[in-house]
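Right, I'll just put the structure down here and ask away after.
What you see is the complex with one protein chain gone and the rest in place.
The first chain written gets the first letter, and so on, giving A, B and C; residue counts start at 1 in each chain.
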Amino acid sequence: MAIEQESVKGNDPDKAIISASLTGALTTRDQCEAIPYTPEEIAEDAAAARENGAAVAHIHARTENGSPTFDTDIYQRIYEEVRERTDVLINFSTGAMHEPVESRLEYIEAVEPDIAALNMGSMNYAKYSENRDDFVFDMVFENPFNEIRDFLTTMRENGVKPELECFDTGHVGNIRPFVQNGELEAPINFSLVMGVLGGIPPTVENLAHQVRQLPDDATWQVIGISREQWQLVSAALAMGGNIRVGLEDNFYLPSGEMSTNPELVAKAAEMTRNVGREPATPAEAAELMCIEPPHL
Amino acid sequence: MAIEQESVKGNDPDKAIISASLTGALTTRDQCEAIPYTPEEIAEDAAAARENGAAVAHIHARTENGSPTFDTDIYQRIYEEVRERTDVLINFSTGAMHEPVESRLEYIEAVEPDIAALNMGSMNYAKYSENRDDFVFDMVFENPFNEIRDFLTTMRENGVKPELECFDTGHVGNIRPFVQNGELEAPINFSLVMGVLGGIPPTVENLAHQVRQLPDDATWQVIGISREQWQLVSAALAMGGNIRVGLEDNFYLPSGEMSTNPELVAKAAEMTRNVGREPATPAEAAELMCIEPPHL
Amino acid sequence: MAIEQESVKGNDPDKAIISASLTGALTTRDQCEAIPYTPEEIAEDAAAARENGAAVAHIHARTENGSPTFDTDIYQRIYEEVRERTDVLINFSTGAMHEPVESRLEYIEAVEPDIAALNMGSMNYAKYSENRDDFVFDMVFENPFNEIRDFLTTMRENGVKPELECFDTGHVGNIRPFVQNGELEAPINFSLVMGVLGGIPPTVENLAHQVRQLPDDATWQVIGISREQWQLVSAALAMGGNIRVGLEDNFYLPSGEMSTNPELVAKAAEMTRNVGREPATPAEAAELMCIEPPHL
Partner (left out) sequence: MAIEQESVKGNDPDKAIISASLTGALTTRDQCEAIPYTPEEIAEDAAAARENGAAVAHIHARTENGSPTFDTDIYQRIYEEVRERTDVLINFSTGAMHEPVESRLEYIEAVEPDIAALNMGSMNYAKYSENRDDFVFDMVFENPFNEIRDFLTTMRENGVKPELECFDTGHVGNIRPFVQNGELEAPINFSLVMGVLGGIPPTVENLAHQVRQLPDDATWQVIGISREQWQLVSAALAMGGNIRVGLEDNFYLPSGEMSTNPELVAKAAEMTRNVGREPATPAEAAELMCIEPPHL
């Protein structure tokens, strides 16, 4: 059904893996009421997202009042609550600006999610307000090679599939040492993140270029941050890519209406079918990424 | 709303022009019942397509039994029947394999449609059957420069906007003599045709490359032939492109169901809204292409 | 030594194959005195080109007064005179505007050169004079699929390696039927021809795009027609490509001075060394292209 095109790489041209980024770390219910905080709320959203077409739930833990937390117990409870309800693949964040690596490794080792995100390079991470001609925030997002290596080692030793988050062309190139020394095993699983000021700008041209840099058997998804998300989803689906939507990345439907995690996934599933593809099940996603299928 | 990206070129990032290719020349009601033949049938489909989001109707004339015809009277009747019912922009084909240039110029001169298609180069035009290991058809589609020049002259003299159909990278490059001598005036209006064996293969990578070759102020649409159409539509919408759908190019909805011209346009309009854009009206399309707005 | 880059494809990053296009069909000694006509003259140039770094001699036969000829005896004599003097790989043209396929197949079958060129698609083939605002020539270069197939069959049956001349993106795509039915065997050997009006324009951007379309194990060279040749040579050498120079394609050194076949090859060899690569020997070229090494 799908175009025979190089950009499919290791993905399935007929099935698209939809990931739901349920929580994120930075936004709050003041901005968007539907963000889940507690393990139960997160698990309910995960189950509803699965129902609507998601195969993966990407999760940052929160305290009950919504602050970001790296507490292993909370991550454990999230894992259990989700798994009780649904077979969706569980993907934990490991990113943070000011949290030491050790505390971000601990819950990965203890809980062993199916997948964990891993930031593949350093960059500026900023937001600019044209009105005020000033930077709303202006940080250096530090992910040196030795930290990347520590994450890779822990994930490999614990059977956790790394999801390599690449915010720029060089971040994709940063796999080279770990391919050479065997710490990264095929099929490598990439997220091409676009739309953060400091990283690669969110254009289809740039997405196509990022995909060209990937190994032939790599799996990949696009992560579009904020308003450009739906256009990047539309392009990625055409290219044979997988996609991520959810309140971590963008609150709004294409119409501009504020939404919820299950609704955003439903729209992503509709768009998947509009290019003649079907949403992959968690079992199909697991097979493509060469990980153990989820068991309820 | 749209991404600030180079690929928008002279298009409107917020509005997508949807063209409906209602008839074509090669297919018949034996293959797809919903193909309109008579001027009245064509005009009814044009009006319904306009209702569902189309701003342009691209038309090949047919006799009552469905054969292709280059008869000026029939083209005149089509023009009148369409214009009686709707303000959609009227775009006539000029392509043919074995019809002399003169007869294809005559109806353009006589009827003066808003837009006329113009093939910008020669190529093989073939279909290969893998099962039979043979070519279903294997032609040389001849469009030498002197014929291109004749069409351009006639169109310019009659106030007809050329739509440059480019089946390969070199066809885009073939504008060079006509830009240098002033026969092509900005904004040049391109159709990037993909999916014919002999021309550029229908991949997003190739679409992106074709768009890169266009002048900065050019307007453009993608024309995807057969099954790859919806993926190319999905990619083009993300890139800021205009799109064409209709029974000339493809009979099927993304689901695989055989369809009709109005339904195909409705699906294209839905996909346009899914990237946060709106279908352009005929008046908006006319303004973008610098042509006279249609009058009922 | 060379960059690890995708564009190398099946080439050798450390060795560049230099082809010398000694004669061509269209130009005469009135335009450039150094064009060889007779088998002896051609063979002398082949030997001198080999001495200066060429691994392949690409040859069109000529009569004694310089007219193009498809005479099998002359091709046979060329083969013998060249092989008497040097181990350069012998590559015969098969292209022509108005010569029937049969006569172009005959000398391939009879003489069995190491390599033969094969045009992979149809296109306009023209030259435009800006001063006169007119086309100096304006032809349709016809190479339908059934003729391509005939050439492929004859070459395969006679142990002649095809060199696929691709003047546009679609021409590369035209390999699809012949890959599917097994008539084209890896490593496929491509020439990316650039600089003819009607085909793909001669830019580095376009060269890079053409290379991206090739199979991973394909060998490739760039053929730049006229003044743009040296820039395309410079880019191709950087990309890991092979190169062609010679009086068929361009008479002039980069300085603008009219030159000879051996001098043009010497300049190409110097440029090869300037990117840290070495000219391949005929034996090395044969191994890369999977053909029998030449025997004196």
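Keep in mind that, in the parts below, a residue touches a chain if its C-beta (ideal position, glycine included) is under 8 Å from a C-beta of that chain, and two chains touch if they have at least 3 such contacts.
Nothing here was measured: the structure is a model prediction, and the numbers come from that model.
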>> I'd like to know which visible chains would be in contact with the absent chain if the whole complex were considered.
In response: A, B, C
>> If I consider the whole complex, including the chain that's not displayed, which of A:N181, A:S226 or A:S255 touches that chain?
In response: A:N181
>> From the list A:E33, A:D138 or A:E185, pick the residue that touches the absent chain.
In response: A:D138
> Of the listed residues A:C32, A:A96 or A:A126, which contacts the missing chain in the full complex?
Replying inline: A:A126
>> From the list A:A46, A:I200 or A:V245, pick the residue that touches the absent chain.
In response: A:I200
> Tell me, which residues in chain A touch the chain that this view leaves out?
Replying inline: 121-124, 126, 128, 130, 133, 135, 138-146, 167-170, 173-174, 176-177, 180-181, 197-201, 205-206, 209, 212-213
> Which positions on chain C touch the chain that was left off?
Replying inline: 1-7, 201-205, 208, 212, 227-228, 230-232, 234-235, 237-239, 254-256, 267, 270-271, 273-276
>> List every residue of chain B that touches the chain not included in the displayed model.
In response: 6, 212, 216
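As a convention for this text, only the chains that are shown with their structure count from here on.
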> Same or different for chain B and chain C, when you check if over half of the residue numbers at their contact belong to both copies?
Replying inline: same
> Roughly how far is chain A from chain B, going centre to centre by Cα mean, in whole Å?
Replying inline: 38
> How many angstrom lie between the CA centroids of chain A and chain C, rounded to a whole number?
Replying inline: 48
> chain B to chain C: how many Å between their CA centres?
Replying inline: 37
>> Multi-chain contacts only, two chains or more: what residues does chain B have there?
In response: 201, 205, 212
